[in-house]
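In what follows, a structure is listed as structure tokens, so that the remarks can point back to it.
What you see is part of a larger complex, with each chain still in position.
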Amino acid sequence: MEATALRLGIHELIGDYVERIDEDRLEEWPDLFADPCRYLVISRAGHEAGMRQGVMYAASRGMLLDRVFSLRRANIYEPHRYRHVIGPIRLKSIEGSMAIVQSHFLCVRIMHDGTTSMFASGRYLDRIDISATPFRFTERLVVLDSDKIDTLLAIPL
Amino acid sequence: MEATALRLGIHELIGDYVERIDEDRLEEWPDLFADPCRYLVISRAGHEAGMRQGVMYAASRGMLLDRVFSLRRANIYEPHRYRHVIGPIRLKSIEGSMAIVQSHFLCVRIMHDGTTSMFASGRYLDRIDISATPFRFTERLVVLDSDKIDTLLAIPL
């Protein structure tokens, strides 16, 4: 694949991901993953310790969708939204049909009353299937900079 | 137009926009719009309800410039600056000589005493005239995530 098209496809996938979450189109979010896949939200400390379980985990589109359904049914948390910005997106290597990609994010949380606060920061460590377009995440590790976030996390990051 | 040049021109316009605002070169800010144009800052709730008026509105370069002149004359607010970062910029479609583009932003506000705080987050929904270079905004909707921001807004976002 031509280098510009490759980078563009990666940017599109990562952009689409945050748009579907931030615009509350959560039911469309699992479609950005391959099936099976690996989605893991984990703290930096947990990631560095080699832990394989984190704050959120899914191994298939079905599991991702289950999480969305739980969210929609649950009324236990105060309604809120996220807004992500993504820092430098870096293509680290290509392994066969897989692109190894890293990026940074900041995410603010907007509560129903309009209160906006810094919510989370961290890294996306991605394995992206580039064998067909549009590209899909085979693996997305969301490595959180802070350990404090866990109990607040409802919407995927 | 060649795809890379198109994307580059869009990135340049969006980058130039935040630079002129954040560097307090507000008098040069209206030049980034076509004339007539549509500039609207509106809350997400207002936007989703189809409201056509928001927190700020202008339909021409003259109106945009009027706003800057008012700002320069007014001494009613404490001096401050913004700093924007722009998340993924997404080219959604091309309609004739118009590019339909969306992007995310976070904006912090820096008060004269140096206090920095998260000020605003949201989306830019743009219609960009690509018939001549440099590109210009025909329409820029600034859709704010929070309703709380209104009364604080002096400098354009």
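Letters A and B mark the chains as written, and numbering starts fresh at 1 in each.
Quick note on the criterion: a contact is a pair of C-beta atoms (placed from the backbone, for glycine too) under 8 Å apart; a residue touches a chain by one contact, two chains touch by 3 or more.
The model shown is predicted, which means the values in this text are computed figures rather than measured ones.
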| item | value |
| --- | --- |
| Subunit number of the complete homomer, 2 shown here | 3 |
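The working rule: only the chains that are shown with their structure count from here on.
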| item | value |
| --- | --- |
| Averaged-CA centre spacing for the pair subunit B and subunit A, given as whole angstrom | 27 |
| Touching residues on subunit A, where the partner in the complex is subunit B | 4, 8, 11-12, 14-16, 18-19, 22, 81, 83-86, 106, 108, 110, 113-118 |
| Complex contact set, residues of subunit B against subunit A | 3-4, 7, 85-90, 102, 104-106, 118, 120-122, 145-149 |
